[in-house]
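Omission of a single protein chain aside, the complex is shown with its protein chains in their original locations.
Think of it as A, B and C in the order they're written, each chain with its own count starting at 1.
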Amino acid sequence: MENNKKSKFGKYGGQFVPEVLMPALYELEESYKKYKEDPQFIAELHDYRSNFAGRPTPLYHARRLSKEYGITVYLKREDLVHGGAHKLNNTIGQTLLAKYMGKKRIIAETGAGQHGTAAAMAASSIGIPSEIYMGAKDIKRQEMNVYRMKLLGAKVHTVTSGSQTLKDAINEAMRDWATNVETTFYVLGSIVGPHPYPAMVHDFQSIIGNEAKAQILEKEGRLPDSIIACTGGGSNAMGIFHPFLNEDVELYAIEAGGSGLKTTKTAALHSASLCVGEDGVLHGARTKILQDKYGQILESSSIAPGLDYAGVGPELSRLVDCGRVIADNIQDFEALEAFHELSQLEGIIPALESSHAVAYLKKADDLGDLVIINVSGRGDKDLNTVMDRGI
Amino acid sequence: MENNKKSKFGKYGGQFVPEVLMPALYELEESYKKYKEDPQFIAELHDYRSNFAGRPTPLYHARRLSKEYGITVYLKREDLVHGGAHKLNNTIGQTLLAKYMGKKRIIAETGAGQHGTAAAMAASSIGIPSEIYMGAKDIKRQEMNVYRMKLLGAKVHTVTSGSQTLKDAINEAMRDWATNVETTFYVLGSIVGPHPYPAMVHDFQSIIGNEAKAQILEKEGRLPDSIIACTGGGSNAMGIFHPFLNEDVELYAIEAGGSGLKTTKTAALHSASLCVGEDGVLHGARTKILQDKYGQILESSSIAPGLDYAGVGPELSRLVDCGRVIADNIQDFEALEAFHELSQLEGIIPALESSHAVAYLKKADDLGDLVIINVSGRGDKDLNTVMDRGI
Amino acid sequence: MKHIADAFKRDKALIAYICAGDPTPDATTKIVHALIRAGADLIELGLPFSDPIADGPTIQAASQRSLQAGMNPDLFFDLVKTLPKTIPYAVMTYYNLIFHRGTMTFAKDCRNHGIAGIIVPDLPPEEADELGEACKKYNLDLIHFIAPTTTPERIERIIQSSSGFIYLVARLGVTGAREDLEDRTKSLIQQVHTDIPKAVGFGISNPQQAKEIINAGADGIIVGSAIVDMIARNTDDINKAVEEIETLTRKLKEGITR
Partner (left out) sequence: MKHIADAFKRDKALIAYICAGDPTPDATTKIVHALIRAGADLIELGLPFSDPIADGPTIQAASQRSLQAGMNPDLFFDLVKTLPKTIPYAVMTYYNLIFHRGTMTFAKDCRNHGIAGIIVPDLPPEEADELGEACKKYNLDLIHFIAPTTTPERIERIIQSSSGFIYLVARLGVTGAREDLEDRTKSLIQQVHTDIPKAVGFGISNPQQAKEIINAGADGIIVGSAIVDMIARNTDDINKAVEEIETLTRKLKEGITR
């Protein structure tokens, strides 16, 4: 069987899944190819994006932040998307596709609960049952999002295996999918997983960059010098980077530096797979991952639950290897500082994930004169975390 | 001194405030009249509305809700406004005006914390210090919003007088204003208070109705048969009603029926001032208010903190008297049902306030075939309340 | 029954505020007697309202004590009726209580029970037509305020529609005892040119302040929170309050008597 070149980003990507899922991946690829050109699908997607999700989101000139750093800073306002993060861009796309494919239910994994909530939201509005897998540890620390999912009609499964966090929730969702693959659509939450997920999620999230490009041209008459996005799996980053890949714009993927780039026997104190991860295979794709010397996956760590993942999208691994995207990381305490800074200077409480991107303003050497930061989500979900650390 | 006709809505409205504030009301009226025609003010307001608040908000065709009720239901999505409610439409306007007027600080009252948060957001982005008055009882039950305000850099004052809720917070804000009137702008949170507040807030909130009118014409080629909005002070209601006042559209102002339209010696078990309130003077204006037989103000009550107020905008009192707006009320338990219904059918978790408007779909006799419901805010702030009552 | 103007006839006037029914109607009676003994020329009786936006913490608390003890407009007038009529009385209350009773009824009740003037902190002249007519009909004075923020033209117009006395607000803000006196208080007094007596209130608590105000040209001083504070401190020993109030009132009276 010949190697599936189209499923790869250079050496990264691929389809490392059990045979039982392979036909589903082909079916998904075919269906996606078909429906993404289907005028009715396109129209319905556009309707949900505009009227349900609230797109386009603004590109906001952050006057006071700009003054603080002596450059012009724009914020791409994904925090205003329904549900509170860019995640809905993707779940609407995938859930609509599930409906067109005649699937009877969707499943999704979730770490912080943002993707799970977004999946549940898309599922109820589109009218398809949803079940969400979430690690027992995450369920405890993200009580409100669990409750939101239930309110939205989703069934939430507690995952007690492994480290009881996102990685294990993905494992469990894949097991469910393998069991119910004929009737079930697995709505993956980032540009990770086996082909065609990274490509498909990338497409659904590219709306961020497409809007931002038109908006910055309209407002400033030129492209930005750099774009900063936080990076867990990488979907908000690739979403905003994509239309700028062939432009003269520096792209910064900012990972969670946690409490420093150190590692214990079974756990990393960070989630910086692009920065210090090694080539490996996780959740269906070859990419940079956090692993021990034998290839066992390390637990990851971050104050931002949405960044707390041992892998990263294969496309980003590629782009970092070839130098097109610069990977760096921000530690918990720096992200917290930026969280407070943006709240006080601009009246926008960013998600702790997005705070990593904001924090890079301070850490960066030279971003040029015109910068876009992707504010991937709002921080309401993080208030308890920040409160616990003191205001 | 001749009676100030322009400050009245029929017999309602007026300027019942201490002399020390009268010159400030005239100054405010003059400044507002001047700046609302000022191209720079208009442009800046438009910029904040679009890029900070996220306007226009969508008009969403709620397919599954429509099916459930056999009519076509659209939702005006104020839940997507930055901060989570329509409140920011108003606070941006007033805070910008404060800046143009050269004021050095803004103050605001808040009940649920939504207006306070919106005021703090506007203040930080516009760059002016903010202080928020909030009743001690409300501070206890709305911990997260208190924290949001502090994060945004606002100073929050605990009001321990009276019933320690919204009405007392307004009293206290007025006292602060009387003390610091020369340097301070009082950002009022609804279409209440002395002239020119009701007219000014009405103007700032009319963006809701202006958008909705254009949107429904574009989508349906005709005006709706009815529009439903929840009503505390009445700002989201008047905001969406206004451009339809001279059209053949039924307008429903839905108040909080609490646990029934009964009253104890010092407290109403509801907040239905339009439905059962009596003519009186509160917080600077003549309007319908909840009062005892001597004219003492009653404490009000509602599961929705934003509706929990003993008064209502004078303009609405007028419109209800003359039959142009129909007032009705929804009890706590009905609002809770609607909260769950909208979450599960449409993937939108409404504010408990807005849930009152949604619930009216079920209670109403005949709304016609095409209905717009104003979803004034999102329900994230209410999760604890609903949780406490059981899912 | 005395008129408001009588308070200003002999000498500079000492106007005392207490909240009727704080902490009980009986206490109010005792305190009124003491005030009269000590030389008060006019007593402002507060009719407590649930939401007193122009008052600071002291008078808010007094209002709450009084309401909690059951005070209401009916009882208020009953109480007033029993008070000695050797000096004039004004009622100080918020507009909703008047509006709700009906302006005519309220004015008539005042007249019938021995109230000579009405002071409404949330009723600027712009909104006072209706109550003004009722006052005219029942021969009551409707007292207006002039504040430090009031513009010169506005001062003129307020003077035009005033009778009894004009209530000059000593400072920005709400009622409440303070020790200092602002320069702008004095300049405000000097700005208001009229034959109608000018009494200054808000924050006056000691003889020194009182003297300065009179020296600056005022015809009277109004003392409220300083007196109410004494009640608040002695709600369980009202005789002690009466004593303290009598002493303070005497000193204030001395302060304004040349």
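Criterion: contacts are C-beta pairs under 8 Å (C-beta built on N, C-alpha and C of every residue); 3 or more make two chains touch, one makes a residue touch a chain.
These figures come from a predicted structure and were not determined experimentally.
Touched by the hidden chain within the whole complex are the displayed chains A. When you scan A:V17, A:V73, A:I139 or A:A154 for touch with the missing chain, the hit is A:V17.
In the complete complex, the residue from A:I71, A:M101, A:I128 or A:A178 that touches the missing chain is A:A178. As for the chain not pictured, it touches chain A at residues 1-4, 7, 14-24, 161-162, 167-168, 171, 174-175, 178-182, 278-284, 286, 289, 291, 294-297.
Quick note on the criterion: only the chains that are shown with their structure count from here on.
Of all the chains shown, the one with its CA centroid nearest the global CA centroid is B.
Chain centres computed from CA atoms place A at the largest separation from chain C. Remark: chain B and chain C have CA centroids separated by 36 Å (rounded to whole angstrom).
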